[in-house]
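Read through the structure below, which is laid out as structure tokens, and then see the notes.
One protein chain omitted, others in place.
Moving on to chain A:
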């Protein structure tokens, strides 16, 4: 099947947002080919999912945030789109069938690096090399910008993805160096900023 990989534009935000919402719905069950534990559907690709209480609870940003944060003078992220020709549009009429979201980061050991935050291909377009092509494009863009490494995170139950990445020459920093990803957010972040006494 024919497809193109290109840099996203402001007009693509609507589709990127659509795919962000869908890609987050019941990740576990979708990967195992079962039923989504969030919306109880077997297949995905319907924007109604975004209205489901659990998913919309967790997604705090709106389409306009994506537009502002990704397409203004100082963008906080970059994105690329996978597009298919008219004759291969999805059942719902979408021709933008995959995306990747990344940004430039920095390693105090090696310098410029690129972080791949999201990589997603609609289920009916998988198995055609689109995911690999998206990742390859990020590698190209990263190298062109002077980056020495590409980092990303994978959930430990996602064996299929982990095996794919390992076969591409990636290595698991968490098990290799015993690194843990930590986060401070919401009320804890605000308390920290105020200098509240510690627990």
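The definition used in the following text is that a contact is a pair of C-beta atoms (placed from the backbone, for glycine too) under 8 Å apart; a residue touches a chain by one contact, two chains touch by 3 or more; residues count from 1.
In the analysis below, contacts and distances are computed from a predicted model.
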* Between "cAMP-regulated phosphoprotein 19", "Hemoglobin subunit epsilon", "Insulin-induced gene protein" or "Diamine acetyltransferase 1", which matches the UniProt record of the unshown chain? -> "Diamine acetyltransferase 1"
* Interface residues of chain A (partner: the chain not displayed) -> 20, 24, 58-61, 65-66, 69-70, 74, 76-77, 101, 103-112, 115, 117-118, 132, 135-136, 139-140, 142-143, 147-157, 162, 165, 168-175, 177-193, 195, 198-199
